[in-house]
Each structure stands twice: as C-alpha cells, then as structure tokens.
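Can you read through this structure? Questions will come right after.
Every protein chain but one is kept in place in this view of the complex.
Moving on, here comes chain A:
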Amino acid sequence: MSVNLSKGQAISLEKKDGATLSAVRMGLGWQAAKRRGLFGSRTREIDLDASAVLFAGGQPTDVVFFRHLVSDDGSVRHTGDNLVGGVGQGGDDEAILVDLQRVPVHIDQIVFTVNSFTGQTFQEVQNAFCRLVDETNGQELARYTLAGGGEYTAQIMAKVHRAGSGWTMTAIGAPANGRTFQDLMPAILPHL
C-alpha cells in the first residue's frame, strides 16, 4: 500500500508480516516544463540528479551519485544518470537501489537529495516526485511529491534511517541550493 508522505512524515519500512524489507529503490521522476518550439529556444533540458549520502554517526562516509554510482560497500547503487527526465512519463527517471540488509553496520542514515545540475530552478520542473519502492516485488511503499517548485535548485528529499532492528523513511522535503550534493552538505546536516 502506498503512503503519500507529507513533509516530515515518517513511515516504518517493516513489512506487515513483521519481516523487514531487504531491498528498496528510491525513484526520482520529473518532467521539464513544456516548451513551445525548438528553434531559437535557448533553454536546455533540465538535468536533475539524484544522490544518496551515507552517514555514520553524523559523519558522511560515502556518497552515491552520477560520478560514483556504487557505494564502496556495494549496498547502494545508482542506476545511472538521466540528463533530461520524463522518459518514464510517471516512471522513475533516476533510481537508487538500497540493499538494506547489506548496508554496513555503522551506517545509520542515508539521505536522498535532488539537484538541478543545469541550474534551472524547480519552478521549471513539473511533476517531480520521489518514491520508495519495495524492490523485491515492485510495490510502491511511499511517495513524496514535490509540491509547488520554488526558487531553489536542490531539495533534500528524504532519509532512510535505522530504527530498532529495521529502517524508517522520513520525508524531509527541504529546499536548498547547489549543483551537486557537495553544495548541499551544510543543508543536510540539520536534518540528521
């Protein structure tokens, strides 16, 4: 069952039968705002990038993004950079797979962010969402829609963090500015 998250809302990633999720996919999808023509148009496609930052005790230890597609430990994998968005028309344009059972023991939080690499603000982006999918059966667990894009170029979408023996997802939805995740670090830290 899919849960529509609102800002700050958390859901536990325990399954109904008490089993924990083994692998989840954080999918990001978006569409560029409509353009009228090609000739004379100086706008470019919007390149949003999904990144995942792995934290241990508040310290970033690893990052998965388009230049480092697999975390060193292999538990978090980016399926590849998408430069234009909208390919899925509602499906995921970029996806980050997390094998929750293989995440190293000291990693306690994974923060997912979205950056506009090309510098356009989210005002020019339509239908952007991030969603969490149970990778083992393709069921959507939670969805978070970017409401009303504003004058910012990045967003800290959500975090998946350890809670007890399992994991919990919390929607953050905090706007920020930056080209890649590095620029976001100061903005991420308050949300840990």
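FYI, a residue touches a chain if its C-beta (ideal position, glycine included) is under 8 Å from a C-beta of that chain, and two chains touch if they have at least 3 such contacts; residues count from 1.
One rule holds for everything that comes next: contacts and distances are computed from a predicted model.
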Exercise for the section: Report the protein name recorded by UniProt for the chain absent from the figure; options are "Spore germination protein (Amino acid permease)", "TerD family protein", "Gliding protein mglA" or "Hydrogenase-4 component E". Expected result: "TerD family protein"
Problem - Touching residue (missing chain; options A:S75, A:T118, A:T153 or A:T170) - result: A:S75
Handout entry: Hidden partner chain, touching residue among A:G91, A:G119 or A:P186
Key = A:G91
Fill in the blank from the handout: The one residue from A:A56, A:L83 or A:L192 touching the chain left out of view is A:A56
Completion exercise
Interface residues of chain A toward the undisplayed chain are 1-4, 16-17, 22, 56-57, 59, 61-62, 70, 72-75, 90-91, 101-102, 104-106, 136-137, 139-140, 143
